[in-house]
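Only a part of the assembly is drawn; its chains keep their places, and the rest are absent.
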Amino acid sequence: DALADIRERGEIAIAIDLGVPPWGMLDADLKPAGADVEIATKLAEDLGVNLRIVEVTGPNRVPFLLTNKADIVVSSFAITPERAEVVDFVPYSVNRLIVFAPKDIEMNGLEGLAGKNIGVVRGNLQDTELTKKAPESTILTRYDDDATTIQALLSGQVEGMSAPYGIYLNLAERFPDQNLEPKADVVQQPLGIGLRQNEPELKAWLLDWAEKSHADGSLNEVFEAYMGGPLPDLTSEFELVRASLQ
Amino acid sequence: MNTFSTGHFFYLIEAARWTIVLSLLAFAGGGILGLVLALCRVSENRVVRFLATIYVQVIQGTPLLVVLFLSYYGLSIIGYNIDALLAAGFSLTLYTAAFLGEIWRGCILSVPKTQWEAANCIGLNRAQQYYYVVLPQAVRIAIPPTVGFMVQIVKNTSLASIIGFVELTRAGQVVNNSTFQPFLTFVFVALIYFAMCYPLSLASRYFERRLKVGN
Amino acid sequence: MAIKDSPAPADRSEPIIVVDSVSKSFGPVTVLSGVSLEVTRGSMVAIVGRSGSGKSTLLRCMNALEEIDAGTIRVCGHNVDMADRATVRRLRDDVGMVFQSYNLFPHLTVLRNITLALTAVQKKSKAEAETVARRVLGLVGLADKEAAYPEQLSGGQAQRVAIARSLALNPKVMLFDEVTSALDPELTGEVLKVMEDLATGGMTMVLVTHEMGFAKRVADTVVFMHQGKVWEAGPPEKIFADPQTPELRQFLSSGL
Amino acid sequence: MVSYVFNFSFLERTWTQFLMGAGQTIVLAGSAIVLGFILGVVCAVLRTGGGRVASTIVGAYVEVIRNTPLLVQIFIVYFGLPTIGLRLSAEASAIIALAINTGAYSSEIIRSGIESIARGQLEAAECLGLSRVQVYWHIILLPAIERTYPALCSQFVLLMLASSITSQISAQELTAEANIIQAETFRSFEVYLVVAVVYLGLSILFRAALHLIGVLAFVRRRRLGTPL
């Protein structure tokens, strides 16, 4: 029983990738910061244990979890059916993915991407979604992380890029001379706290916690601070998980 | 989002300590095992030679990333939880030895056959032939490729980020992702790597020059 | 083979090297075909013959540096067989060899070239080894070159170092391959004196040479090799004065 | 003990992707090896016999490239060149960066081979009237490369493995494909095992090819039966 273990230890190890702003990053004082960090901090507080952040990277989030090197993962995990075969999820946020580009580039809506070269993070949700939804003639150029993709946009290797709305806000503020603007909505995907399968107690606790935090607006508060908009309703997602618990 | 500051610079420097620790582990372990391997590869015993060849083929053919991954998580999965540092040291040793062993084998073979014969004829045993006659001559030709590989090791320790080490390259990525100033960030990363690797190159030149005496 | 009278007490008539029907090819090239030879303890045998007749190869076979295809070789009681490493090692303690191409160790000084085996194999102390080395260097007239590296030596000096390196080990049998080829007459004479002393002391020597004067003067027995065979053998007076085969006659007639 | 059930069923859908990735890696690494080797030979020659200026320039090139991370070099080619108006595709940038990188390492390896050629060889060649270029071409290069061939081969295999890093600038190759599959399925262990096997296969392939080239190029070794 992982939950009991955590309580007994008085500490929860949460895996967070600190290289994916605005979810996880370093602040000006080089302290962990970002939406995931705040949520993890709150989670630990509510559980009444100390928080230990385990720094992970995109590719080793799952191995860390599966080999007991972290108790849970709060690291902008998009929930997909394939992934759900390997780990369990408790929804806590959503990822609103858009395509943005400089103003002078003509592209409106997903159809407007035809023939355009768009940068995405390889294997991330925007990659899979755009592969499905964008017109045939769209060129998707895949990079390893957001920072590289941004660099590709700035250096003109791609015409536009797809990323979470929060990143767009950041960039627009930081590089005003690029005249970036949103061009198309891609998808809104629920994000989940990842945990090992067959841990019903922990899963139940996390679900209760998420529902409560969702209801009292604390999840929304964090979301608005980083993503520049309100957190959409997650009730239906919670119900799906609740159903799987029975 | 914040901008690149001296704080970030020191964060990089601090991460570089891991790079150094991991490199030293690789040099020490890989150097010793690599020498054994090189000797096995030129051994007169067929079985020894064959086993060493298999080892070199397999380890050289597998990306270090995969070796690291399997020795850390793979062992965990089958029930052995090992320390990350141990896993890194183990993987880097295996990997470094395979390459150094192969480089050194070439150098050993480049010593003319007549030198072996002369050493043999004055009664030196196999170990003595290596120690007194062959290795000193092989070392000279071995220095540049060895150092060349060692500086690659220093940089390849960055792959240890897969098992959780925040070493120089990973720290650079984190800083870059927080500041979105890739050129500045990576120029500093490159400079720190240069500061760690260049002394190796200098040492190599020094030893090359010294060993030239009497050759 | 001929026996030289000398003060050494050992049984001089017993053969210390026995080569029996030895054959050897390199791929399609047959280099030795059915060579048989006996060398008695303390004697000095000179092997002569045309270039390419297999002299160096025969010497190398005696010292287990080449695998033989057929026949047997016994040296100092050891059955020479490259595959048998233990025997080969014991063989090396008894046999010294000087190569046609010297094969000095380029990374070691002249002195170290000589002391190496003394300290590493014979376990002499450094001081002891250097005393021995300086003595043999003196014998070959190179006392002043002990600190030089091989590439700083002239041809004749390198050859003398190679000789000194083997002499220092004081083996029972010495194999010399064209050991005076780079020496001027004066030095040749000196090296010869050294060899004669060694033979008197009981050392057995086999030397390949193409200087007939040298062979005539030093050898108890002269072996003439031709096309990988022992064509004629006997005491020098007989070989040089009364050659039996036209090949040997032709070989000798062209001498300058 | 963690209970983990291995599941390779994703291979059914994705094996073509792995295969394609392997093919792309072969092209990428193969071209970089050829270019890098040529660059390495040229630099080694300039370093040892090209006069002061050339040898200083090559020396600086070697030190800068060897002592900085490959990733930075790739970024500079891919993101830096556009600022001076030269925009290359990811694959072209990757090949150029890898070739420049390998060139530096191979040139040092070959240089050590060149310097191990006995002085007598050079003297003999000069006395026959061969020009400097001819001496390099006929007398020095082949034996130098022959002597350092094992080290060169190791370097080339390293390059093949290092080419995985170019996925970062969107070059299509094996690791890139594997990352996609892994992100989709979360089957990290299985994907890593498959990747390991594919890379192992590739490296055996590369080694075999390099060995064959060695056997063809070093006629003397072949004839005398000396192992490579």
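In order of appearance the chains are A, B, C and D, and numbering begins at 1 in each one.
Definition applied: a residue touches a chain if its C-beta (ideal position, glycine included) is under 8 Å from a C-beta of that chain, and two chains touch if they have at least 3 such contacts.
Worth saying up front: this structure is predicted, and the values here are computed from it rather than measured.
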| item | value |
| --- | --- |
| Subunit stoichiometry in the structure file as a whole | A x1, B x1, C x2, D x1 |
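The definition used in the following text is that only the chains that are shown with their structure count from here on.
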| item | value |
| --- | --- |
| Touching both subunit B and subunit C (chains) | none |
| Chain ID, smallest distance between chain and overall C-alpha centroids | B |
| Most widely separated chain from subunit C, with each centre as the mean of CA atoms | A |
| Top chain pair, ranked by number of contacting C-beta pairs | B-D |
| Whole-Å separation of chain centres (CA-atom averages), subunit A against subunit C | 83 |
| CA centroid of subunit A to CA centroid of subunit B, Å | 37 |
| Between subunit B and subunit D, centroid-to-centroid distance (C-alpha), Å | 17 |
| Numbers and ranges of subunit A residues touching at least 2 other chains | 59-60, 63, 66-68, 148, 151 |
| Subunit C, residues touching no fewer than two other chains | 151 |
| Contacting chain pairs - touch in the sense defined above | A-B, A-D, B-C, B-D |
| Subunit D residues touching subunit B - in the complex, by the definition given at the top | 1-2, 4, 63-64, 66-72, 75, 79-80, 105, 108-109, 111-113, 115-116, 147-151, 153-155, 157-158, 161, 164, 175, 188-189, 192-193, 195-196, 199-204, 207, 227 |
| Subunit C residues within the subunit B interface of the complex | 63, 65, 89, 92-93, 95-97, 99, 101, 103-109, 116-117, 120-122, 149, 151, 165-166, 169 |
| For the subunit B and subunit A complex, residues of the former touching the latter | 1-2, 5, 7-8, 11, 69, 72-73, 76-77, 81, 161-164, 166, 170, 173-178, 180, 182 |
